[in-house]
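As you look at this complex, bear in mind that one protein chain is not there, while each of the others sits in place.
By letter and in written order, the chains are A and B; residue numbering begins at 1 in each of them.
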Amino acid sequence: MKSEIEKYFDRLWPLNRSLTGNGNRETLKILSELIDLKINEIPSGTKCFDWTIPPEWNVREAWIKDSKGSKIVDFQKNNLHLLGYSISYKGNTDLETMKKNMYSLPDQPEVIPYLTSYYKRRWGFCVSDSQLNKLKEDTYEINIDSDLNENGTMTIGEAVLKGKTDEEILLSTYICHPSMANNELSGPLVTAFIYKELIKMKHRRYTYKLLFLPETIGAIYYLSINGEHLKEKLAAGYVITCIGDDARFTYKKSRMGDSLADRAALLALEQSGEDYIQEDFFPTGSDERQYCSPGFNLPVGSLMRSRYGKYKEYHTSDDNKEFISFEAMEESVKIYIEIITIMENNFIYENKFPFCEPQLGKRDLYPTLGSQKDTSGYVDAMMWILNLSDGSNDLIEIAKRSKINFNVLMKAAENLLEKDLIRKKVQ
Amino acid sequence: MKSEIEKYFDRLWPLNRSLTGNGNRETLKILSELIDLKINEIPSGTKCFDWTIPPEWNVREAWIKDSKGSKIVDFQKNNLHLLGYSISYKGNTDLETMKKNMYSLPDQPEVIPYLTSYYKRRWGFCVSDSQLNKLKEDTYEINIDSDLNENGTMTIGEAVLKGKTDEEILLSTYICHPSMANNELSGPLVTAFIYKELIKMKHRRYTYKLLFLPETIGAIYYLSINGEHLKEKLAAGYVITCIGDDARFTYKKSRMGDSLADRAALLALEQSGEDYIQEDFFPTGSDERQYCSPGFNLPVGSLMRSRYGKYKEYHTSDDNKEFISFEAMEESVKIYIEIITIMENNFIYENKFPFCEPQLGKRDLYPTLGSQKDTSGYVDAMMWILNLSDGSNDLIEIAKRSKINFNVLMKAAENLLEKDLIRKKVQ
Partner (left out) sequence: MKSEIEKYFDRLWPLNRSLTGNGNRETLKILSELIDLKINEIPSGTKCFDWTIPPEWNVREAWIKDSKGSKIVDFQKNNLHLLGYSISYKGNTDLETMKKNMYSLPDQPEVIPYLTSYYKRRWGFCVSDSQLNKLKEDTYEINIDSDLNENGTMTIGEAVLKGKTDEEILLSTYICHPSMANNELSGPLVTAFIYKELIKMKHRRYTYKLLFLPETIGAIYYLSINGEHLKEKLAAGYVITCIGDDARFTYKKSRMGDSLADRAALLALEQSGEDYIQEDFFPTGSDERQYCSPGFNLPVGSLMRSRYGKYKEYHTSDDNKEFISFEAMEESVKIYIEIITIMENNFIYENKFPFCEPQLGKRDLYPTLGSQKDTSGYVDAMMWILNLSDGSNDLIEIAKRSKINFNVLMKAAENLLEKDLIRKKVQ
């Protein structure tokens, strides 16, 4: 019984994603079945800050034949075999010359490495080191039939879910990785399935923007258009990546370090009762590099599982379907929804009775029988909210100090609102 | 050889204390032998913030007889048997109906629980669970002869010891608990014996106010009259409760977290060399709930021993004379006096020789023979005071940083004052 996520995974897996090209276009088309995606084509050559949108890359075929005519390496079988952004090349060559354009990982002899050469024109193949070492002296026929079209476009997708306010929450993932699983089909898949949960929400306080971009250049382009708007409107954001295996969660903080994104994510993780890893911001990694560049310094963190650079399958053919877990991806969707629930319900309240406690008993909020046990789970929560709601603490802060679950505090706040004991602070 | 505290304990123990009534009146009358108490009667029905002073409750008798006429439960034997604020009731009833108004603790089958119903009119008895389970089918005669007098009063007591300044230190305890020992005869007793020490002090810098109130409603009433005054004049305060057994001390911080009350109490505990527990403020507990409500946010903490809710005898008939220790109570008085001594002697000094060290040797404050050992216990202390007395650090802060005992620093400061090397900062 395949999960829905798995079905989409299987369809998206073989596509040749990169910074640009038909693989990306096809990926977004398939994801459009799940999400109301607006797809944009950005012309190659477009300037964005210090960068330029590269030419569009498409591959028709790419292989190496030995002198007997057998295909010993074939892009059809695994699109990692072709160096990303490889230029066209046709010719016969001896082993030594060919090896200069072949890449392998001697430390992991059985895997095909993932390599790209986006901004320097090269051709090349990636193979396992064990295959490379077995190749004999021969005359090899090389055929790479690819396009680098200066008049092409870079394809990006964006979904917008309007909320009651124009404050935004950004979920950003990337679509430039071919045939790898944790990094990176898990990001677009989890993001798409978060969307499916978001549209079920009865009312949304925040406006959600979900971005499906090629890494780095896509985020830079997006910020060149929307950066100033985000500085004004972004409440919180996450880069969704490396979220598909069953390792414990890793949360990488935004550059700010205590943004709403950080506080909500860390509270959800803390309340999960599960072990997790917390990392301070560092300026290598994924698109948080751009969102958290010093000129923008946006409240964008990243909740991951096995993170880039920290697992040996990273950027190789071993980052495949076996490495990931569809149950884990469902859990990933859930915890992102919990984080969002916390943010949606996080308010600063003001106690309308700040001098001594209001009498909860006469409002049926307190047990009438004074006893040695608290008979209501909400009394503590109400006490905490009343005491700390002096206009400076939000519900996340109260949850952290009281160690009371956020959901209990939410319900307690509703009770207090209903009885007119607190009001939402106008911010 | 009974201690004086024990003699008062024995006289106060049998009285039926509650929010109001003759038990409280009698309690304050007995304590007046120790303290110059001003006793106030506040009419039932008086409004204070969101609350109203309840009717005055008095009990003449309360018992249950079985069909043979034997009293099986009798308020005379233990005033915990009657639900606090129980209304009058007379009647014959079968076992099942009677049980609906009987309260016990199945988890602690041998103890009588302490229960009240201050703000909802009920009648009821509290008994041990083992007694409850042994009751046979029978016709029981119930007789509760009590008053809830809307024209009564709530009785409160206050003692004031004037000091050199009108800055105040508040010691607040509560008198509404009947026949329990740690919580709560220990609080009024320790407070009364602190008073006996305070009047011995030759000069007092602070004005002391000692309050004997029913919990919650008493503090709310007091704040409704004196809250604004306290906001202006209160230097520090403590709720004195649960201070009678021989457990290690627990200090619960004020909501501010670093008030003078907190700093002095924690320094005294630290210097005691004994293990102790430190708790951040939480908004359940005793009258610090009112003093530290967000509108007042007063510098009021609470130094306890086994604190409410944390020991199994709490709010039962097992919180009795056996549970407490009169030696421990004397120690409790002592540590409160140490805290007060710290506050009385805590000043910000200003070094009159801030450029390099003043020459202590020529003022006989430094050994004339430079050696490898410090021959005077005060040299270090003087050095610390001179170095940190730049107008921003008080003596408590210097004690914390230097880890030198406060009493040594006090004496060193006196030496420096006498030699005109420092002056008290006018604040």
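Definition applied: contacts are C-beta pairs under 8 Å (C-beta built on N, C-alpha and C of every residue); 3 or more make two chains touch, one makes a residue touch a chain.
Quick caveat: nothing in here was measured; it's all calculated off a predicted structure.
**Q** Have a look at A:Leu223, A:Ala268, A:Met304 or A:Ile339 and name the one touching the chain we're not showing.
**A** Of all options in A:Leu223, A:Ala268, A:Met304 or A:Ile339, contact with the hidden chain holds for A:Leu223.
**Q** In the complete assembly, which of A:Asn151, A:Thr284 or A:Gln427 touches the absent chain?
**A** Of these options, the touching residue for the absent chain is A:Thr284.
**Q** Take the complete complex as the reference. Which residues in chain B touch the chain that isn't displayed?
**A** 351, 353-359, 361-362, 368-372, 374, 379-380, 383-384, 386-390, 401-402
**Q** Residues on chain A that touch the omitted chain in the whole complex?
**A** Touch set of chain A with respect to the missing chain: 48-51, 84, 105, 113-120, 122, 216, 219-220, 223-224, 227, 255, 280, 282-284, 289-290, 292-297, 309, 314-316.
One rule holds for everything that comes next: only the chains that are shown with their structure count from here on.
**Q** What's the distance between the Cα centroids of chain A and chain B, rounded to whole Å?
**A** 54
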